[in-house]
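I'd like to ask some things about the structure below.
Only a single protein chain was left out; the remaining protein chains are all shown in position.
Per-chain numbering from 1; labels A and B assigned in written order.
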Amino acid sequence: MIRLPLVLFFSAVLFSTGVYGVLARRNAVLVLMSIELMLNAVNVNLVAFSQFWHDITGQVFALFVIAVAAAEVGIGLAIVILIYRNRETINVDEVNLLKW
Amino acid sequence: MTGQEYVFAVLALVGTISAIRLVTAKNVVHAALYLVVTLSVVGGVYLLLAAEFVGWVQILIYVGAIVILFLFGLMLTRAPIGREALDNQQRGIAFLIGLGILGGLVYLIQGAFSWSGPRLRPSVGTTAQLGQSLFRQWVLPFEAVSFLLLAALIGAVVLSRRDDRP
Partner (left out) sequence: MVGAAETLSATAIGPGFARLAWVVAVLPLVSAALTLFFGKRTPGRGWIYGVAAMSAGFVLSVLVLWHFVQGGGAVGSSVTWFTIGPLHVEAGQYVDGLTAIMLIVVTAVSLAVHVYSIGYMHDDVRFTWFYVVLSVFTAAMLNVVIADNLIQLLVGWEVMGLCSYLLIGHWWEERINSNAAIKAFITTRIGDVPFMFGIFVLIAATGFHSANIQQVGELVGGPDVSRGLVSVAALLLFGGTIGKSAQFPLHVWLPDAMQGPTPVSALIHAATMVAAGVYLVGRMYSVFLHAAPEVLGFVGIIGGITMFGAALLALVQDDIKRVLAYSTVSQLAYMVTAMSVGPAGRDAAFFHLFTHAFFKALLFLGAGCVIHAVHSNNMSDMGGLWRRMPVTFWTFAFGSAALAGIPPLAGFWSKDELLVAASKGHAVVFTLMLVTALVTAFYTTRMVMLTFLGPYRGHGEPEEAPAVMTGPLVALALGTVSVGFLGAALTRGVFFKWVFFEVPEPVTFVLWVATLSILAAGLGVLAGWYVYRERPEPDPVFQLGWLSSVLVNKFYLDEVYMNGIVLPVRDRLAAAAVWFDRNVLDGMVNGTARLTKDLALGTDEFDRTVVDSAVNGVAQAAGFTGGLLRYLQSGNVQRYAAFLFVGVVVLAIVITRI
């Protein structure tokens, strides 16, 4: 018997923390971790509303999000390793060739 | 406050602190360990919400597999230690934006439900129910996701293998 807003607030906190991490971290792996945080916040929302509406579909989508997150991490880390191999760094603010 | 809410409050507190430590840690390995704590807490929240299957998947996939991936990523890329090495110059702006998003979300949730909003009466979430829904209604998306994972697998292999050609 948990109040819905409590869960949503927790999710909001996780999400904002994730946003901060994405914006403030230089290390690409840490940026990816922060993105995971945001995805988890979304999942918490999905599960909470699934129980709120008594509809299992929300949890099905939480599973899909987890699967997509796994794929994203796999590809993301492969790209990070590729960048590291080519540039000797994975600091995202140093990978800035696309500019004026 | 019910007993479940107390448990939730403790979990949420631990989760919030570890999430904040995750984005502020000076050592990348510590950050990864805080990620483990945060993900486990989220898994605990799922269990508390009676979404048992999603909860165990969270523990297995996230804590078990994805974190290992991250650790490998950290291992394969030389990660320096220290705040200046890990954070960039727009920390202040980032903090403001994060705060703005939190404020916006809290404002929206408040507007929709108010503090003493509706209580959840967990009713769905057993593995049997989830399986029924997944393989009756959502088979096609499920297959699409499996295909996506396969593509990601191949993509990761292609991207990270060493190119032997000169």
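As a working rule, a residue touches a chain if its C-beta (ideal position, glycine included) is under 8 Å from a C-beta of that chain, and two chains touch if they have at least 3 such contacts.
Just so we're clear, the structure is a prediction, and the values are computed from it rather than from any experiment.
Checked against the full complex, the candidates B:59, B:101 or B:148 give a single residue touching the omitted chain, namely B:101.
If you put the hidden chain back, the residue from B:93, B:139 or B:157 that touches it is B:93. Listed for subunit A, the residues touching the missing chain in the whole complex are 19, 22-24, 31, 92-93, 95-100.
For subunit B, the list of residues touching the undisplayed chain reads 88, 90, 93-94, 97, 100-101, 104, 107-108, 111.
FYI, only the chains that are shown with their structure count from here on.
Between the CA-based centres of subunit A and subunit B the separation comes to 6 Å, rounded to the whole angstrom. Those residues of subunit A that touch subunit B in the complex are listed here as 1-10, 12-21, 23-30, 32-34, 36-37, 40, 43-44, 47-48, 50-52, 54-57, 59-60, 62-64, 66-75, 77-82, 84, 90-93.
Within the complex, the subunit B residues that touch subunit A are 2, 4-5, 8-9, 12, 15-16, 19-20, 22-23, 28, 31-32, 35, 38-39, 42, 45-46, 48-51, 53-54, 57-58, 61-62, 65-66, 69-70, 72-74, 76-79, 85-91, 93-95, 97-99, 101-102, 105-106, 109-110, 113-125, 129-130, 132-134, 137-138, 141-142, 145, 148-149, 151-153, 155-157, 159-160.
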